[in-house]
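A protein chain is absent from this complex, but the other protein chains hold their places.
The block that comes next holds subunit A.
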Amino acid sequence: MLAQQLVNGLALGSVYALVALGYTMVYGVLRLINFAHGELFMLGAYLTLSATSAWGLGGHPAAGPLVVIAIGVAVLVAGVGLGLEQVAYRPLRRSTRLAPVVSALGASVFLQNAVMLTYGPRYQVLPENLVPSRSFAIGNLELSVLQLVILGVALMLMVGLYLFVQATPFGMAIRAVALDQETARLMGIRVDRVIQWVFVLGPALGAVAGLLIGLYYRQINFTMGWTYGLRAFTAAILGGIGNIPGAMVGGLLLGVLEALASGYVSVAWKDAITFFVLILILIARPTGLLGERVAEKV
């Protein structure tokens, strides 16, 4: 049973991690919590629904079309993310710290309502069997193809992002801006361009996470961005907000923690236990598990 709970938790946790990356990257460069990020994740799920029904998918596995849809959805949501930065955040960059937070909350409410009015308020359901609904039994452990796909895709994207940030010149620019915006600017880094890229990468990853969750549970609704966004945000803090590997570790850990809490204690106590552990960890390590000293800038 422990192995099964771990697998369940890891599949869910890898999705939290993908969403958490969006929070942590934006915080890293702007010191801003993008409260509309959960809605971008939700938008990914809804665009997947539209794409699959426009394509007439359903009833049988469709690996090829799904890859195309994933790329398309990621590009579209990245575009929304970019627009959000232009409209809601850039004009407020030199203002007080509170203004962008309110603007982010406003954007979140706007996106939720836009989706509700477009798709209707009731639960929507994605077509079945897009990924084979088979599962493999290893002893007492059931591994579904879908869980493997989710874990595989999430890990692939996370490793890709990590390599991108660590090993390319552009990744170095992101890290430099995260470290100190002014100095980076003096070094000739185009800070605005870097910030735009962060608002492309985060939403794109969030959109793929939305697609994966849509395939996993099939039932989606316009408020799902809030629930998952809150957990992913928590995961980002758990790992040390602003830290990219931290968001990955935080997400996986949160998923496993939730699975164990609901598996061995009770589902009703799941959130209480999860957040209690989170508080304990933050007391011991106020900057999160992998967080470094966050220099307070003036």
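Observations, loosely collected:
Here is the rule we go by: a contact is a pair of C-beta atoms (placed from the backbone, for glycine too) under 8 Å apart; a residue touches a chain by one contact, two chains touch by 3 or more; residues count from 1.
In the analysis below, contacts and distances are computed from a predicted model.
Chosen from "Branched-chain amino acid ABC transporter substrate-binding protein", "Cytochrome d ubiquinol oxidase subunit II", "Hydantoinase/oxoprolinase" or "FAD-dependent oxidoreductase", the protein name that UniProt gives for the omitted chain reads "Branched-chain amino acid ABC transporter substrate-binding protein". Within the complete assembly, A:268 is the residue of A:54, A:186, A:268 or A:283 that touches the hidden chain.
Only one residue from A:125, A:187 or A:280 touches the chain missing from this view: A:125. Touch with the chain that is not drawn comes from one residue among A:80, A:146 or A:281, which is A:146. Mapped onto subunit A, the interface with the missing chain covers residues 1, 4-5, 8-9, 12, 123, 125, 128-129, 133, 135, 137, 142, 144, 146, 213, 217-219, 224, 227, 258-260, 262-263, 266-268, 270.
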